[in-house]
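Here we show just some of the chains, and they stay where they sit in the whole.
Labels A and B are assigned to the chains in the order they are written; within every chain, residues are numbered from 1.
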Amino acid sequence: MTGQPWSILRPHRIRWIECDLYAHANHTAYLTLFEDLRIEHWEKLTGAPPGYDRPSPVVAQIDVRYLRAAVFRDEVMLGVRCASFRRTSFVHEYAMMKEGQDLCTARIVCVVARQDTGEKVPIWGELRETLLAEGAIEG
Amino acid sequence: MTGQPWSILRPHRIRWIECDLYAHANHTAYLTLFEDLRIEHWEKLTGAPPGYDRPSPVVAQIDVRYLRAAVFRDEVMLGVRCASFRRTSFVHEYAMMKEGQDLCTARIVCVVARQDTGEKVPIWGELRETLLAEGAIEG
């Protein structure tokens, strides 16, 4: 994990539906919460949420560490930031935190693509500038 | 991915609920299907499904690659095998395949622990023998 600031950081309270028999958040619940951040971040960067007919992030690889279990009713913080990017892809870092400690961290590689054509889309000039301004590293 | 045989290999048809706006299986849907295999494999190995008051696998780390999208009604195969194990943890490999090609592969590290005591549990003799017999590597 890099040390740059979070692009989005917001609170969440662990929901009933997110928990399993152990009263822990299921391992996929963290990823769905991170998905919300990814969509919000993309909308913030590009002015539009992901859609079928425009360049949108597609998850290609995820690497997730579950450090301490989040439990029902936990008040946690969720963060996302873009660590780096290349011609048609970027790397996001995510964390779920509680009282300053990481419960879960993730590194997710996304490809920018259009669903209607199936083609990868190079990161365009304005998007590149915004990512650099947020602290992302090119290359 | 190692080349050993799958411990469990079974068919699945992609469900409506697993798909998102793109008609693709959501990235978490693959993980929930793998979770089913993990539970079934654990029951096959130990004679009991995971439970609160007995040693059970807890997901500590996942590394997943999404190679080609699974879409609604796809007939796929799902496989799991234990690649290796150490004193209190093991590494599972998973795949979703279609017509012989990988759509998604995952490497998941689980710790064996009891939820009621919160303690890690060393892999016991009989479990060790079964894992070795399945082709898992120790260490």
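Here is the rule we go by: a residue touches a chain if its C-beta (ideal position, glycine included) is under 8 Å from a C-beta of that chain, and two chains touch if they have at least 3 such contacts.
Computed from a predicted model, the values in this text were never measured in an experiment.
J.: In total, how many chains does the complex have, if 2 are shown?
T.: The entire assembly in this structure file is built from 4 identical chains.
To be clear about the criterion, only the chains that are shown with their structure count from here on.
J.: Rounded to the nearest 5 degrees, what is the angle of the rotation relating the C-alpha atoms of subunit A to those of subunit B?
T.: That rotation is 180 degrees, given to the nearest 5.
J.: Any idea which subunit A residues touch subunit B in the complex?
T.: Subunit A reaches subunit B through residues 21-22, 27-28, 31-32, 35, 52, 58-66, 115.
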